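Just dropping this structure here.
Note that one protein chain is taken out, while the other chains of the complex remain in position.
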Amino acid sequence: MNNSPFFLKPTSVQSVMLRVMAALIPGIAAYVWFFGAAILVQLALASVAALAAEALMLSLRGKPLTLFLTDGSALVTAWLIALTFPSIAPWWLTVFATVAAIVIAKHLYGGLGQNPFNPAMVAFALMIVAYPQLMSQWPAAGNHEFAAQLQAIFGTRTIDAIDAMTMATPLDALRTALHSAEAKTTVAGALQSSTASGQFGGKGWEWVGVGYLLGGLWLIQQRIITWHMPAAFIAALFVLAGLFSLVDSTQFAGPMFHLFTGGAMLGAFFIVTDPVSGATTPRGKLIFAAGVGLLTWVIRTFGAYPDGIAFAVLLMNITAPLIDLATQPPVFGHKNDKGQTP
Amino acid sequence: MEVSGIHAHPGQQGICMKTLRRLFDFHGGIKPDYRKESSTGDPITVVSASTSLVIPLHQSIGGPPRPIVCAGDRVLKGQRIGDADGNVSSAVHASTSGTVTAVEMRLMPHTSGLSALCVIIEPDGRDEWMPLQPFDFRAATPTQTRDYLRDAGVVGLGGAVFPSHLKLSPGKQGKLDTLVINGAECEPFITCDDVLMRERAEGIIKGTALMREMLAAATALIGIEDNKPEAIAAMNQALQQSGIAHIEVVVVPTRYPAGGAKQLIRVLTGIEVPHGKRSTDYGVQCFNVGTAYAIHEAIDLGKPLISRIVTVAGNVGQARNFEVPFGMSMQNLADRCNPRPDTDRLIMGGPMMGVLMPAADVPVVKATNCVLVGSPKLFPPPPPEMPCIRCGECAKVCPADLQPFELYWFSRAKIFGKAQEYNLFDCIECGCCAYVCPSHIPLVDYYRFAKSEIWAREKEKTSADEARERYEFRLLREEREKQEKAAKLAAKTAAGREKAAAAIADAEKPAETPEQAAKKALISAALERARAEKASVVPENTGNLTSAQQAEISAIEARRAEIREMAKPHLPPDD
Partner (left out) sequence: MIAAILVMALGAVILGAALGFAAVKFRVEGDPLVEKIDAILPQTQCGQCSYPGCKPYAQAIAKGEADINQCPPGGEEGIRKLADLLGREVKELSAEHGIEKPKSVAFIDEQVCIGCTLCIQACPVDAIVGAAKQMHTIVADQCTGCELCVPPCPVNCISMEPLAEDVESWKWKYPVFTLTPASKASA
């Protein structure tokens, strides 16, 4: 028989994961509204692939299947992969990425709770390096033709068909314009000329971001995540983008643009906040998420890839144990001593 | 963060003035389902011993008391049956009058399921007190008072059973700022302090006043959680009626574990007493309300600690509070509350920190604040343990500001040094972390395991160091003896030869042959040596004794004879 405490709060890993998934729903709804139902297909694909890979690895490792399959952690990884990939990416890309995330990034490191890197971000980094072309074909806002999207996912992809339904993301558009040989392109000019621009972020993407923001706030209210990480990430991105756009608004995009394009909001509330691979102390969380924000802005502005969240998260994952070690909070009664905390 | 609490301050003419006292907050904590109402409906029922009592000798922190009665002795209620072993110990008394039937090993109310020495008393039903004599502590020195309380068996009744006399010295400065009386009682189900405050508030106030005087404390604060309005009202009324100054009842917010001594001190004074430090060095000391009442009974009435209030709750028809003589079987107590048929265990203490009893017939002891009757329905077995996902819930609720999941990793991996570095021993085992863990990890079990391993290792280390010292000393002694022997031998031969030579010279004239003379000389020299040696080895510690020492020796001899007498019936029969 167990020892005290004899009663426990009715909570579980499963309920935590399910609530995380529930919090993604507003963002997904906006996604479907602006970019069509293809994302639902991708979510289903990734979910099935993740569960299959998880089941395979669990049985290979001799772990109880039902218990771990129903914990929801594989599904959260799958959904994050689907949401960070283009929704009209070919089916095998999503499946391959999901299997890689579950098998390599999660189970080869010891399974649930043991992975040093965020599995979804490992998958994203792997695919953007291996298939940069496929990873940058994003659907155009307002293009809802589901049959064409299905064709792109499962059928043969003709260049014309893909061209017809894709559109550069605002980050892509901005990068191409600023890095092009034609001199004297300004941020304002590039964004004005781009069809991808919305009212305060990327066209369509800004509302998906708002959806994630709402879901994220609900997660904070549910005490699944703390305010530290989203706040530090958003603040870092906002301050950096703000400062540089103040200095030279022709070359650097403003803070609102950075926060409501790409995966910023998804990252702030759902990716950076992954507890397993991130820092855990309150101060550590601030440092970790601010680091991700800073690296994201640096990679977006100067790097070779349009969005930098995946690499920023992976880089900061490496530093998480060190951050934790350095930011151990003082213990009860030792708050005034020096050098008490390890 | 600070919160304000309303507390009542008795005015000069008995007018109750509401003032605001600044309260402090502690980190973390939880709000479990308290379920306290069910056991506060009825007044305290005083239970008298009907069946034989099993009184464990070791009921407090410190050395196990020595039995001073043996089978066949008749004892009176309140008669001492176990003497404190040294100062860090506390005496034990007969909780009713009757006959000692045995002094033997019995199952202890301890998770281990191991036995320890107990005095078994068959009650005679008369419940006859020994003559009671109040203790005039104002006429006594502080040491005498402390010795009196030690011999009255007064220990902390909040659950830690630390001998109270050891806490009743004002520390380095000779005075305290604050005496904290703990009436918070934060654990679910337990209401023994609540009903004690409702029904015997006057005694608690008197005990508090006594302790405040002994400790030279400026103020005494009685902290009570705001979910006990009746107790707060009763205490305020008693305080008003007593007219005693410098005592305040302070209402504190209800949150588990606000009743932890360190947490309550923090809430009331803002002071954080670190692990391993004396709280008196920070100008505070903390006692449970039950202890205050016990001190009042011991000093004002001369009654030693032989019973306490015990809550019986959980899977029972009618939860209630009893005043129970120590040694009574928990089964007997639980049976008075109609336990439901699916009862599968008894727990001593509450659901958060209580300990599972190895059997139902273990005795009620000084640490028993609650007998919690459990069933699989009330306390379902925890869901399967999942891996830690480092969600940090445990760190959010830890009242000691620890990082419980880090401690868990290190304890699980048996990296005890690291666990200590992360302040494992600041953990008070309140169970908040395990309560909120979404992975259902029995976190506290890991800490208990790590702590007891570390203690065992430290003990092993000390005994190894001791053995090394003794071994090295033995080597040194052997070496010294060898040298001394050699020196002696050399001296002996030299002296012998000289003497022989002298004798020869002397014996030129007498009739003795030189050989005879030499032999004689050698013999006399040896005799001389033997005499000298005999004189020198007179035991040094038995000569020149003062009369006091002599008295002490005879007292010791008497005690020895007593123990021999006592040991007789327990000697195994000769084969």
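Quick notes on this one:
The letters A and B name the chains in turn, as written, and every chain counts its residues from 1.
To be clear about the criterion, a contact is a pair of C-beta atoms (placed from the backbone, for glycine too) under 8 Å apart; a residue touches a chain by one contact, two chains touch by 3 or more.
Computed from a predicted structure; not experimentally measured.
Only one of B:Asp42, B:Glu104, B:Asp281 or B:Glu466 touches the chain withheld from this view, namely B:Glu466. The chain that is not drawn here is touched, among residues B:Gln173, B:Asn338, B:Ser452 or B:Gln550, by B:Ser452.
Set against the missing chain, the residues B:Lys175, B:Lys277, B:Lys377 or B:Arg474 yield one that touches it, B:Arg474.
Residues of subunit B in contact with the chain left out of this view: 58, 108, 110, 112, 114-116, 382, 384-385, 442, 445-446, 448-449, 451-453, 456, 460, 463-468, 470-474.
Here is the rule we go by: only the chains that are shown with their structure count from here on.
Looking at the complex, you find that subunit A touches subunit B at residues 1-9, 11-13, 15-16, 64, 67-68, 71, 73, 111-114, 223-224, 226, 275-276, 280-281, 324, 328-335, 337, 340-342.
Taken together, the subunit B residues at the contact with subunit A in this complex read 26-27, 30, 32-33, 111, 188, 262, 266, 272-275, 277, 345, 347, 349, 351-356, 372, 374, 378-384, 386-393, 395-396, 399-403, 405-406, 418, 421-423, 426, 431, 434-440, 442, 444-445, 448.
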